[in-house]
Structures are given as structure tokens and as C-alpha cells.
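Presented below is the structure to which this report refers.
Complex shown without one protein chain; remaining protein chains in place.
The chains carry the letters A and B, assigned in the order they are written, with residues numbered from 1 in each.
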Amino acid sequence: MRYAILLLGGPYSAQAAHSALRFARAVLARGHRLEGVFFYHDGVQNAARLMAPPQDEPHLVDGWVGLNAEQGVPLMVCIAAALRRGLMDEREATRHGKQGHSVEAPFELTGLGQLVDLGLGCDRLVTFGP
Amino acid sequence: MTDVPPYHGDLLVILRHGPHGSSLLREGLDAALVAAAFGRDVSLLFMGEGISALVRDQQVGPLGQKGTAATLQMLEMYDIDRLLVDGEGLAGLGLAPRDLMLPVEVLDSSAMAVQPKVHRLVLTF
């Protein structure tokens, strides 16, 4: 089956991201396809490039990046929710006259239309709330 | 999977949070508007605290926070006209449909229980 995940919970402040990552791995282990993870609401903070948790805690960005590297899972971040929260890639940083950037590939800033397409295009969308 | 119900729409957005207190209501409405702009058939279901989104006479916040009343006024323009309200929740707030800024369909408990079934995708905010 084709799965998708909508993540609304921020990293380390809610369990949502850990639950979603674990669910994603279980979906793939059962032979399904994961068409994408969409980050929205506080979930966009999972894309923070500078995330630096203590070494004895799971590194969420590394977890998401691993999912993309191993299985090619697209990591889609709502651009409107991200910009409000200070999350932007190099292109947006330039556009907004900011020094430095807080989001990088394989995370991609995209619009909510992608969430709609993902949700209606896949067989199962599972939301992990804050 | 024996009986496929007749679909009422592509997307059901359940709104459980009120205006101003968090961004969930606004972000839920944004998802609904984008889906409608992409030609999808969208229903909104207001439950509990989320029903307060429809109360008349809302203002911007003291720092100019926009709230969601203006967005709700745009729903018609986006052809989102299926606005469903949990009847029990409405009564819980001491409100009647005439207290709301938009015409709504008030659902009893049996109608509530079928809504997620008759839409292809359900998002809760």
C-alpha cells in the first residue's frame, strides 16, 4: 500500500515525532511504500538544520534524513508554517534578507497543495498530533 | 469493505480548537482553503471549542493578531459551503445557529458518527 504521514508535533516537546518515525520504519518494514512525510503546524520544527540534542537522545533530523537516504521518502515542509517559525532554506533566506538558513535538503519547503495531493493520492494517511 | 458509503466529499477537516488560543484553527482552515482552491470538495466539521470560531463579532487580538473570522468569511468564495456543527457542542456553549456568523448544518449524534466515513480523507486540527 501507499502510505503518507502528517506530522504536527514539534521535536522533543511532544512524542509525536518519535511516534511518527517509528511508525514510518514499521510501514516500510512491512513492505509498504511511504510516499512522503508532510511537516505542518509545530511539526515543521523537525526540519531545523541546527538541531543538536544530547548524544544519548535520538537525533530526529538524522532519523528523517535516514528515511530519505535509505528509502527515498520525500520530506515536505509547509512553507507558510515554516517561515512564521523561523525555518527557511537558503533560497528563502536570501529572499527575506536573512543571514544563514535553518532548513536544508533533503527537507523541501512546499505548499499545502502537496499535503492535499499526498493525502488524497495515497491509500493511507496517518496524522501524528502534538 | 463490504458496503462503500456514498461520499459527501473529498476532504473532511475537523476543527476542534478556537480562534486566537493556538494556530491549529487557522492552519486547519488554510488546509481546507488550499484543498478547495485545487478543486477538491471540502466539508468542515466544527466540534467543541472549535465551534467558537463561528461566533459573531470577533476582533483582532490586542497586538493585531489576525484571528480567523476574516478567513471564515472567505469560505463561500472558495465554494466551501458544507459547514457542519456538532449539536451537542453548540448547546454546550449555550449557542444557537442564529448566534453564528455563517449558516451551518447542526448534526445530531447519529449524523456525527457517519461524517468520517463519507469523506475520502479526514484531517483533524
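FYI, contacts are C-beta pairs under 8 Å (C-beta built on N, C-alpha and C of every residue); 3 or more make two chains touch, one makes a residue touch a chain.
The rule is simple: contacts and distances are computed from a predicted model.
Of "ABC transporter permease subunit", "succinate dehydrogenase", "Sulfurtransferase complex subunit TusB" or "NADH-quinone oxidoreductase subunit J", only "Sulfurtransferase complex subunit TusB" is the UniProt protein name of the chain excluded from the display.
For the chain excluded from display, the touched partners among the shown chains of the whole complex are A, B. Although one chain is not drawn, the whole complex shows that of A:Gly66, A:Gly111 or A:Pro130 it is A:Pro130 that touches it. Counting over the whole complex, chain A has residues 1, 3, 8, 15-16, 19, 22-23, 26-27, 29-30, 32, 124-130 touching the chain that is not drawn.
Contact residues of chain B toward the unshown chain are 1, 14, 16, 47-48, 86, 88, 109, 112-117, 120-122, 124.
The definition used in the following text is that only the chains that are shown with their structure count from here on.
Centre-to-centre spacing of chain A and chain B amounts to 26 Å, using the average Cα coordinate of each chain. By the touch criterion stated above, chain A contacts chain B in their complex at residues 6, 40-41, 80-81, 111-113, 115-117, 119-120, 125, 127, 129.
Against chain A, in their complex, chain B makes its touches with residues 10-11, 23-24, 27, 30-31, 34-35, 37-38, 40, 120-121, 123-125.
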